[in-house]
Every structure is written in C-alpha cells, then in structure tokens.
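What follows is one structure encoded as structure tokens, with my remarks underneath.
Heads up, one of the protein chains got dropped from this complex, but the rest are sitting where they should.
For reference, chains read A, B and C in written order, and residue numbers begin at 1 within each chain.
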Amino acid sequence: MIPLEYYLVVASALFSLGLFGLLTKKNAVNVLMSIELMFNAANINLIAFSRFVTGDTEGQVFALFVIVIAACESAVALAIVMSLYRILKGVDLPEASALKG
Amino acid sequence: MALKRPALEATISNALSALVVGGAAGAVVVIALIPMIAGLIRDGLAARLTPTMTSVASIAIGVGATVFLITQLPIFLIWLERKIAAHIQDRLGPMRVGWHGVLQSFADGLKLLFKEDIIVDGADKFLFKLAPFLTIMGAFAAFAVLPWGEGLVISNLNIGLLYAIAITSLGAIGILMAGWASNNKYALYGGMRSAAQMVSYEIPTAIVILSVVVQVGSLNLSDVIAAQQGGVGGVTNWFIFRLYGLNVIGFILFFICGLAETNRNPFDIPEAESELVAGFHTEYSGMRFAFFFLAEYGAMFFVAALTAVLFLGGWSGPFFSGPLVLFVKTLALVFVQMWLRWTLPRLRVDQLMALCWKYLIPISFVVLIAAAIDGVVGS
Amino acid sequence: MERLDTVSSLQYFVPEIVLVFSLMAVLFCDLISKNRSQSERRLVIVIPTLIGLVVALFYAFAGAGEVSAGLFNNMVALDGFGNVLRILFIASSIFVLLFTVHSKELKSVHHGELLVLLLTVTVSLIWMANSINLMMIYLALETVSIASYVMVGYLKTDRFSNEASLKYIIFGAVSSGTMLFGMSLLFGLTGSLDLYEIRAALSNQEIVASSGPALMVIIVLILAGIGFKMATVPFHFWCPDVYTGAPTPVTAFLSVGPKVAGFAVLVRFFYGGLSEPAGGHNWAMVGSVDWQTILMVVAVLTMSLGNIAALTQTNVKRLLAYSSIAHAGYIMMGAAVLTGEGIQAMVAYMVVYLFMNLGAFLVVIIVHNEIGSFEVKDYAGIWRRAPMLTLVMGVFLFSLMGIPPFAGFLAKWYVFSAVIKAGLGWFAVVGGVNSAIGAFYYLQILKTMFVDGDETPSPAKPLILQPIYAGLLFVLVVPNIIGLLLWGYLDRVAQYSQRLLDVI
Partner (left out) sequence: METLAPKIIFWVFTGLMLGSALVVVLGTNLVRAAFALLATFFSVAAFYAMLGADFLAGVQILVYVGGILTLFLFGVMLTNRIYGLELETATFQLGSGALVSLTVFAVLVTVVLTTPWSQTALVEEGPTTPAIGRLLMTEYVLPFEIASVLLLVALLGAAMLVRRRIDL
C-alpha cells in the first residue's frame, strides 16, 4: 500500500507547479490552467486524508464541491477572458494594464 | 510488372509505417482495456477458474474477446451501412468482394493500410498523431462496463454509468485535437462544432440516465438490467414500459442525444461535407482516418447498446436471455440510426443548439422529476 | 451550543429563504418582461428586488432574538454576531440597489442580471459570515466571489470594467486555491471540517506539541483567502484596480459587503476554530502558533500602507479604495486583540463604516452623473454648484477621518478603547498616527471641493439631485452627524453581537 505521505508530497509538488505557472505565465488562459492545478492538488489532499485520517467520505464530499466550484469559476473566468478579448484582441496579462496607479 | 525502385521503397516504407501505426493502435487498445483487465482480475471470471489460472486466463480471454469485438464489429457495421444506404436509395451497394460484398470493408481496410501516411505541412505532428488514438480510446474504453449476460461483464464497476458518460467525453477532446492539429480551418471548425455539440448533448443524456438511475437506485449497469427482469413475458418490466409511459419520452430523448453524441445524421454538422469538406478528419488519411471511422462506428454501437440496456432490458429477453439478445436489440437500434441518416436532412447549427437547450433539456428534467416523485410516492 | 437538524433550522432561516426566492422571482420577471420598454422593464425587476430585500430585512430584524444554535447540523451559526451582520448586509444591498437606479454608468445596460447577482451576493454574504464549517466557508466565499466577478465586469463593452474583472477573478481564484490547500491540510491535521471540532482537536496536547509548523503553514494559507476578501496586506493588490474599474455602485457594494463578510469569516475561523473562551471576555489561543501577532502585524501594515498609498491618488475611486484598505486595518485591530470588546468594536466599526463609506460613494456617483469624471481635480468648484452636496460629502469625509462629533469618531473610539483595555497601548498609538495621516487625503478632497475654483468662465449651473438620491443622502448622513447621540444604540448592538455561538 502506498503511504499517505507519498500522496501529500505529490499534491504539494502539483500545488507548487501551479504556483510557478501562475507567477510566470502571461496568457490569462494559461494562468487559469495553473490555478486548476492548485485546485487539483488540494483535492488530492482532501481525498487522501479522507482515506487515511478520517476513514469516511466527508473529505470526498468537500472535494465534490470543490470540483463544482472550479467548474463555475472557470466558466465565468473564460467568459470574462472572451469579453476582454473582444476589446483588446489579446489576453496577455501585461497588456491588460490600463488600470494603474 | 516490376516496380521501379523508388516506388518500391515508398511502398515498403508506407507499409512499415502502417504497421507501426497499427502496432501503436494495438497498444492503445490495450491501454483502453486496462480498466477491463482490472475488473476481470477483481470479479469477472475469478469465481469459475482456479486461482492460479485467474489472472493469465482472464486477461487473455478478456483482451482477446474485446479486441476482436471492437475491431471487427465496426467493419461489419460499415458494410451494413453501405448496404442499407444503397437499398434505401434503390441500388445494390457493394457486391463484388465476397457474398453481397460482405468482405468489402476488409478490402477497404487493406487499401487504407497501404495508403500513404500523409501528415500535412504545418500540422502539429505530435497532436496530429495522438488524436485518432484518443478518439478510439474514448469510444472503446466505454465497452468495459457493458454487461453481455449474467456476470458476463468485463468490469462490473459500481459507478458503471458514470464511467460510461465520463469516458465518452474523451472522444470530444480527441476530435478537438484532430481539428486543431490539422492546421486547416475547416477541420478546426468541424472539431469545435463537434465538441460544442457533444458537450451540450451530454447534459440531456446525463439527465435521462439519471432518471433511470433514480428508478434503479444504482449506477451499476448489471443492476439496471436486473431491475428490468421478470414481468409478463419478460417484457413488461423493461423501463420503456414503466413510469406511466414517461420513460418512452426518456427513451426517445436518449436516442436523439445518442445520435448527436456520435455526430450522426441529422446532427452531423461537424462533418457536413457540403460546408466543411469532411470536418475534423479532413486532413487524415490511411490508417489514422480508419481509426476515426472505427471510433465512430464503435461509438454508435455503444450508444445503441446502452439504450438497449437502459430501456429495453439489456440481455434479458422475452423468450431467452444472453449476449445474443442484447446484440440483436442493439443491431435493431443501429439499423434505426442508419435509416435516419439516409432519410432526414441535416440540421442547422443554431437549430441544433436550440433543440438541445430549449427542448431536450427541459423535457429531460420533467422525466427526471417525474421519476423522482414516483420513487418518493412509491416508497 | 445547540445543534439543530435541517427541518428545525428552517424557522431561523427565513431571510435567506426570502432572498433566494426573490432572486428566482427577479429572474422570472426579467424573462416575462422581455418585450416591454426599457423603463417599464427596469421597474418590473427593481420592484421585486426591493420587496425581497425589505421583507428579508424585516425578518432579519424579527429573527434577531436570544436563541443561539448551530443550524443545519452545525453548518451555519445562529447568534448575535450573525444576526447583526445579516441586517448589515441586507441594508447595504438596499442602498446599493437604490444607487444603481439613476447611475449614469449603468444607464445603458440591462439591469436584470445585475439585480439577480446582487441578491445572490447578499444571501451568500450572510452564509459566508455565519459559516462554522470549512466547507461552508469555502462554498459561501466562492459564491460571493463568482457573483461579484460578474458584477465587476458588468459593463462588458468597457475596457476598465473588463480588466478589473479579469484581475479580480485571477487574484480571487489564486487566493481561494491557496486557502483551499490550507483547509485540506487542516482537515488532515484535525480530521474534521467543523470549526468547533477543529478547536477540540487542536486543544489536544499531543497534536499541539508536534504540529507547530503545519499549523503555521495552514494559518498563512487560509489567511490568504480571507485576506483577499478583507483586502488586507499582502492580499490587497487587486483592490484599487478593481474598485476603479468596476461600476461605482458595485464598488460601493464591494467596499462594504465582502469586506465585512471577510472579517466575519476571520472571527469565525480564529475565534471559533483556533481559540477558546478563557473566562470573562477573553479568548485564549489553542494550538502552538501565535496567530495573534500575525494578525497585529497584518493590521499595522494594512492601515499604514492604505493610508500612505492613498496620499498620492488623484482618482476618487482609487483614493477611496486605499482608504477602505486603511479602514480594513482599523477593523483588523479589533479582531487582533482577542477579547469580547474587540468583537464589539469590530461590529460597531462596521456598522458605522457602512453609513460613511456608502455615503461617500453615493456622492461620487452623483458627481459622476453630473460631470462624468472620477478625478479629484474635476471636483473643483462643486461647492458653488451644489453647496448641500459638498457639505454632506464633508460630513462623510470627516466621519471617515474620525473627527469627534461625527460617527466615525465613535467607531475609532470603540476600537482604540478595546485595544487599550487589552493592554496593547502601542497598537492604539499606531492606529492614532495612521488616523492623522489619513486626515490629509480626505482634507485634500474637501479642499478641492470647497476652495479651488472652477476654471470654466461660464456661470456655474446648479447641480440638481434626483429625489431618490437626496433621500438616500439624508438617510446616510443623519447617523453620521448625530453620531455621538447614537452611542447607546450602538452599544446595545455591539454587546448583542458579541454573543458568538458558544459564548453567551
């Protein structure tokens, strides 16, 4: 059996990769992808803990809600990206910098 | 007649690359089979075989049977479609290779195998090669949960229906990938249309499936069939006859959505040849093209089989039960699919979406709510 | 602490149910009025929204009783704190709804979805402020966020609105992802999602001894999510940009609703999950992490940065954004002292803040309707055109400064006295210095409005107020003027609000 810590380390790696993408990517859609990696990392944690620590399905229910929320969030986020694209004809974040000060 | 040297080389290299592609295809099919293999190890034949034999024998049988089924079935279906089309249009169709052209598809397959393997300039080569495998994987991995008889199911997953809906969505990704990688605007439009269509129609499909799940109380396909056994003549317990006729609506909805999910007429705008050349597979040729074809017919067969399982009692029949019953029911539904294709005109893209969002989804919710109320009242 | 099941919880849940039904009703009214003229249609959707909010407000007042319980199997709390905030949220939504009616920015867009979103945010703010379960906190917070992303980007043909929305959603998604990761680790550490069970688990000495670093990481990660909603340093980046880009009524709403709810989550999380009552009005931390210091540092940084950055702003909305960051710092002071007085001070501050901040934004909306600009320099000469409006703005700004006769002073007095009572004199001094810095930029606006002349030679034409805005200004300004007279009421509210779930 794979011990709990293995899953947690993999989740941490995934989370850090998401963070890295977030900090370095310019394209808004790519940033959103990196954020999805972070959500997935948290979900792995939740499910691993629900298997190894609590032994019930509470963590899985939480993960289920996270998936629902992630879906809603990416739908709205991509809608905003599309809407901005119509105005700017591009979705690189440094371009979207009319708001400054 | 001796071939000129360059031509010979070209032929050999084409044949070799086809073999490589074929080999890779085999590998992918095996990957698609992993859930089935796992299922086999877990429950499948384990009870009937001795422990030492279990793993080896069941893997061999499972893989062998499934590979045979999913590779040979589409070939037969393609021949069937051509014959049906021909007879609907008052002609004979393929007649030359074998009895009534029954071997025509094999000849075509052989031809495709030896065709030059073209990858267009400017294509994203990696994704271009990956797309057909993904599509065929999505279509065939779903077969893992299809029960053919009492205990005759490759992987008796207790989330079987969820797995079936989920894994078929891989096909949409594969098509989108093909459309993108081709670097051809018709292909891209076709791919995007197709993905939009599949994703939209997944909603009513899932809701209709849920209405059946509510009536069964399980996501396991074997349980779905078990719930339909008995009744007068072994027929009246089928779901299509239950819920005061509302399940008939569910059945029709599911069948319509099935057509749309597999991009069949009248919902075949993704590959509408009059608008988009051939849609997402415009640039594909040879073996890879054949893969898309196989995937389409595999998906057709699976959708028909799932319809039969959900509403028509699956492998349990009026007189006798078994794999053959399911096969006959499925073929009957496949025949209706083909019949529709050669009868109905194609929908426009806005009509297609309006049909889904304005009609199918609300109606499917009505069926689901009715099933839920019936369940509450019944208990 | 009583734990109620679903059915018996419903009677305490009437305002929320009213809000959910009215949001569906508004959606329905919007659909059936598709073929009407624009003004008719606006009426058809505004009226049900208003009715829903008013009815919900009525029930929220009626429901502010003495009971205290964990509703829906300990998902949300029913207690004094929550009841006060519930009224606060609904009241601020009513104000914002009336702000939108004649706003020039929102004149050309259809209001249907905006009002549905407003109702959704209102109801989910209530859920967010009352959640006592990690999953509820996360879900309610995300509902607030997702609805407000759309509200910020509501002017879809406007570049600023869209950019603000994109920034908001990216920062929001990042911070919520970070918070989620922290929550998942906390779930693993304590084996529970219920805040009170988490507190019980963290009181266990065995866990405390070995989990110091883990708890530290968890607190930092979760603070990222809450800090985003409160707009405290270092998660305040989005705030000026989003406040500037969003339609002004939405900005006004964001500066009150989600911020207050963020503080409510902070209180629920830290007072409910990570500390326990220690006699009298004091709380003691559980676990081995000194999070009180973290909160104090964040509070000091937040108000200093907010005030200093506000000094150089030329755009009114941006200036008010930094001012709201600074005010978040003052509210945070109340949260960091770990006493009942601290919570009282926070709630008192938030109640007063609602009136003064919404008032200031209303003046901004009115001025923008007239002159079409948010630049401070364009405010020159307003005094000659609209003396009453300028005076009213003066009251709001003096209140925000915390000058004695006005209500803002009362709010600051609450916070500073709570801090001094907890024996943190230096903390109060920092707050005082910050208030002094803050006075500068507020006075600058006033100076522009009163002293600077209008450069245009044409005679100033008087600014005509919409009657609805005049009424709103009156409602908002009166509590600010008679601030000191309201002391008694505020005191009662504050004391009532201190009744957190298990400390009555």
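In this text, contacts are C-beta pairs under 8 Å (C-beta built on N, C-alpha and C of every residue); 3 or more make two chains touch, one makes a residue touch a chain.
Source: prediction; values computed, not measured.
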Which chains here would be touched by the one that got left out? A, B, C
Touch criterion as defined above, residue of C:Tyr149, C:Phe171 or C:Phe228 at the omitted chain: C:Tyr149
In the full complex, which residues of chain C touch the absent chain? 6, 20, 23, 27, 38, 71-73, 75-76, 108-110, 113, 116-117, 120, 123-124, 127, 135-136, 139-140, 142-143, 146-147, 149-150, 153, 156-157, 185, 188-189, 191, 207, 210-211, 213-214, 217
Which parts of chain B are in contact with the chain that was left out? 122-124, 126-127, 130, 157-159, 162-163, 165-167, 169-170, 172-173, 176-177, 180, 183, 185, 188, 192, 195-196, 199, 202, 219
On chain A, the omitted chain is touched by residues 1-2, 4-10, 12-21, 23-27, 29-30, 32-34, 36-37, 40, 43-44, 47-58, 60-61, 63-65, 67-76, 78-83, 85-86, 90-92, 94
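As a working rule, only the chains that are shown with their structure count from here on.
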Averaged-CA centre spacing for the pair chain B and chain A, given as whole angstrom: 32
Roughly how far is chain B from chain C, going centre to centre by Cα mean, in whole Å? 53
Between chain A and chain C, tell me the centre distance in angstrom, where each centre is the average of that chain's C-alpha atoms. 26
Where chain A touches two or more other chains at once, the residues are none
Quick one: which bits of chain C touch chain A in the complex? Just the residue numbers, please. 134-135, 138-139, 142, 145-146, 149-150, 153, 156-157, 159-160, 162-167, 169-170, 173-174, 176-178, 180-181, 183-185, 187-188, 191-193, 240-241, 244-245, 313-315, 318
Please output the residues of chain A touching chain C within their complex, sorted ascending. 8, 15, 18, 22, 28, 31-32, 35, 38-39, 41-43, 45-46, 48-50, 53-54, 58-59, 61-62, 65-66, 69, 72-73, 76-77, 80-81, 83-84, 87-88, 93, 96-101
